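Removed from the display is one protein chain of the complex; every other protein chain stays in position.
Up next, subunit A:
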Amino acid sequence: MEGRHDSSPMQAFDKDVLEMTCEDVYDISYVIGRDLLKVNTGSRECSDLQFKIVRVLEMFETMVNKYNLSLEELRMELENMKREMERVVAEGSSGDVNTQTVGPNKLVVDLKDPNRPRFTMQELKEVLQERNKLKAQLLLAQEELQLYKSGVLGSEQKMVEVNLETLPQSEAAPSSVVEENKEKSTIQKLFSFRQK
């Protein structure tokens, strides 16, 4: 059995629309009905107006009902979601350590993978720079070889000066040995380098 509202019927008029219930709509209906009776002339126009108001208030009743039902449904769903989330969080915190979650921008690497990345960007840069330099030197050397082949043998001025300091330190020793054998054969001359 529906309980009684605990305020006078007039207070329904001051209520916030979104907090209304069907009971408030009924209170409003009673007050308006009573006031209409006071001004009722018994004419058809009055009666038609009265029933138009009935219709509008019935629509209002339906909407208030629907609104409150939807609100209730949403609340329940929210409750369910909250409980679900709590359950998942509880499960997660007490779960398997191997199943660690990975943070953003991270890469998981298998240490047994032979194709795993091993060098840093810096290392790669250095190696590439050295390669480029050696490549350039090789090209020059090939050009010189061509020149010598095509008849510019024995010319000392045509010897290629190379800055030994650009070469890795491990090769410094053999160059000093080469310098001592200036009277060597042509081929040796070709392949000797004047040390600066």
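Quick note on the criterion: a residue touches a chain if its C-beta (ideal position, glycine included) is under 8 Å from a C-beta of that chain, and two chains touch if they have at least 3 such contacts; residues count from 1.
Note that contacts and distances are computed from a predicted model.
Chemist: There's a gap in the complex where one chain should be. From "Integrator complex subunit 4", "Dilute domain-containing protein", "Protein YIPF" or "Large ribosomal subunit protein uL14c", what does UniProt name that chain?
Modeler: The record for the missing subunit names the protein "Dilute domain-containing protein".
Chemist: Please identify, in ascending order, the residues of subunit A that touch the omitted chain?
Modeler: 1-6, 8-9, 23, 25-26, 29-30, 32-33, 36-37, 42, 44, 47-48, 50-51, 53-55, 57-58, 61-62
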